[in-house]
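The complex appears here without one of its protein chains, the remainder shown in place.
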Amino acid sequence: MADPRFFERAGPLTLADLARIAEAEIGVGGAPGMLYRDVASLAAAGPEEVTFLDNRLYAPDLAGSRAGACILHPDLASRAPTGMAVLLTATPYRAYAAVAQAFHPLPKRASGIHAAASIDPSAMIGSGVLVEAGAVIGERAEIGEGSTIHANAVVGAGVVLGAGCVIGAGATLSHCILEAQVTIYPGARIGQDGFGFATDAGRHVKVPQLGRVLIGEGTEVGANTCIDRGSAGDTVIGPGCMIDNLVQIGHNVRLGRGCVIVAQAGISGSTRLDDYVVVGGQVGFAGHLHVGAGAKIAAQSGVHRDIVAGQTVGGYPAIPIVEWRRQVAMLKQMARKKGG
Amino acid sequence: MADPRFFERAGPLTLADLARIAEAEIGVGGAPGMLYRDVASLAAAGPEEVTFLDNRLYAPDLAGSRAGACILHPDLASRAPTGMAVLLTATPYRAYAAVAQAFHPLPKRASGIHAAASIDPSAMIGSGVLVEAGAVIGERAEIGEGSTIHANAVVGAGVVLGAGCVIGAGATLSHCILEAQVTIYPGARIGQDGFGFATDAGRHVKVPQLGRVLIGEGTEVGANTCIDRGSAGDTVIGPGCMIDNLVQIGHNVRLGRGCVIVAQAGISGSTRLDDYVVVGGQVGFAGHLHVGAGAKIAAQSGVHRDIVAGQTVGGYPAIPIVEWRRQVAMLKQMARKKGG
Partner (left out) sequence: MADPRFFERAGPLTLADLARIAEAEIGVGGAPGMLYRDVASLAAAGPEEVTFLDNRLYAPDLAGSRAGACILHPDLASRAPTGMAVLLTATPYRAYAAVAQAFHPLPKRASGIHAAASIDPSAMIGSGVLVEAGAVIGERAEIGEGSTIHANAVVGAGVVLGAGCVIGAGATLSHCILEAQVTIYPGARIGQDGFGFATDAGRHVKVPQLGRVLIGEGTEVGANTCIDRGSAGDTVIGPGCMIDNLVQIGHNVRLGRGCVIVAQAGISGSTRLDDYVVVGGQVGFAGHLHVGAGAKIAAQSGVHRDIVAGQTVGGYPAIPIVEWRRQVAMLKQMARKKGG
């Protein structure tokens, strides 16, 4: 059960409610009027709680679960123990998200400006905005309606936030324009100078960084992630992207719609990722590359060349994933033979 | 000598004092009444200073050192130059820690709330707590006695800190419960949403993250490190862990007691490390893995499979370290032959 110190809870909800919210079907034997109080993990859920099974790795744990109900794929329905109601859907994780949200609606948010926030008189603050203690909003910044600026965040001069943006505690923004519903996690750094300098007779001379960072609607930027602004053009992050923690995005990088960038990946300057590219954790990209739509890069890979749309690559340097797997297997076999 | 701008100094201390503090034996020729004023590195120490030798890589530097005394292993005693007193112990680094602490006791800490801190009236602040300027403490947060909240740190609503915790400057905490004596370094991010979303028809839908972060007694979390809260259960960090800077720890990860995680490592969601696992710098783990107690992972490895207790692995993907070393040597030899 979610800790009430941190999470509000609605409910209870009937199995019929849950089926509707989850867009799922009640499996054989489920009682539509049965009441449930919360969601919980497969291992922790009790008889009054709803769980889900998405990763088939955990299917063997189903038999031992005490959950009152489980959202899962119809294929796995027969593996639920007696007495566990099942909600059947082809997309159990998506369905669970909806159910969890129903039990834990976002708390009714206060709005207003904390007395210990510092807001430049020239800034424009939309209606229903919440600014917490210690937040600093600079000259001519514009904060869209219903946005939240958490404690000790800094929104620099001229920065523009669309409606419903959330800026995490301690995050800092400069030289950037965010569309609506963008979420910036704590400690993220957006819009600082990129790593651009010219070396002249052993001296590194900084090149003025005259671009911006543009972030599309609904994108999330993880904790302590850094996105440098463009040098002459802009750094552009498309709408609906999910960017994890501690990611580095260099100047002039362009991400399409819906890209997923896992933690600690680094994308060097001027590299372009088309729509729905998926980048694993700790991947590194050289600069000035092009990655086609839907390409997937395995964790820790080092990408030194363009990648065509839809391709999956891995390794250091990155090559088509089947080739890389073949190399790994071959090496293993050879070393064993030699060692033997 | 430690810079008095930054460090207070006690002393002087006699060789006999030092032996007692270090739980070491005075070697042949050492004068128990001889006075020493500070600790210093092997290279920098002068006749009134105490140094130590732990890493045998530096043993050849012993002869040229001007240190008045040196803490070292009995095996190396004979390599100390004439006139250098020696303190003999099987654990010289541990002994040095005690001696350094004796010369530099932690300054008598002030307590009190700075006028420029923002503390919600519903927060509970223990006795002897120090809250520096710009720190923000949210609703219903509980700060254990003798804790320090450094400048511009943020302790979110409902967060609980045990006695003697230290929250570094600019760090941010939410949805977490810390036991006693936990140290969070500057800029660390604890308790934000994990990277959990369901993808539905090309749209990434956020899955509510309803867990917490629990951190055990005496654990340290490095600068700018991120620990996401659990999705349904909790993210759990055991007692006595040492976590370095810029580490990423995903939702639902569980670390046992005394784990060591070196800088820039990344542990993906739901992976479990048992007690005393040692993870090298920049190591990456896939999610949903299990690593047995006492396992060691070489720096930069990529871990894709479970690791049994006590095993040492390396490489990308990680394999038993002797196998990996054999592969590296074999490749080198083959490429040389071919190239030749």
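General observations
All chains are identified by letter, namely A and B, in their written order; residue positions are counted from 1 within each chain.
As a convention for this text, a contact is a pair of C-beta atoms (placed from the backbone, for glycine too) under 8 Å apart; a residue touches a chain by one contact, two chains touch by 3 or more.
Given the structure is predicted, the values throughout are model-derived calculations rather than measurements.
From the options A:K108, A:R203 or A:K337, the residue with contact to the unseen chain in the full assembly is A:R203.
Although one chain is not drawn, the whole complex shows that of A:E48, A:D61, A:D193 or A:E217 it is A:D193 that touches it.
In the complete assembly, the contact with the undisplayed chain comes from A:R212, out of A:R37, A:R94, A:R212 or A:R257.
As for the chain not pictured, it touches chain B at residues 2-3, 5-7, 39-41, 43-44, 51, 55, 57, 91, 93-94, 96-97, 100-101, 104, 114, 116, 132-134, 150-152, 168-170, 185-187, 220, 222-224, 240, 242, 244-246, 258, 260, 262-264, 276, 281-282, 299-300, 316, 328, 331-332, 334-336, 338-339. Considering the complete assembly, chain A touches the hidden chain via residues 116, 118, 134, 136, 138, 140, 152, 154, 156-158, 160, 170-172, 174-175, 187, 189, 192-193, 195, 197-200, 202-208, 210-212, 224, 226, 228, 231-233, 246, 248, 250, 252, 264, 266, 268, 282, 284, 286, 288, 302, 316-317, 319, 323, 326-327, 330-331.
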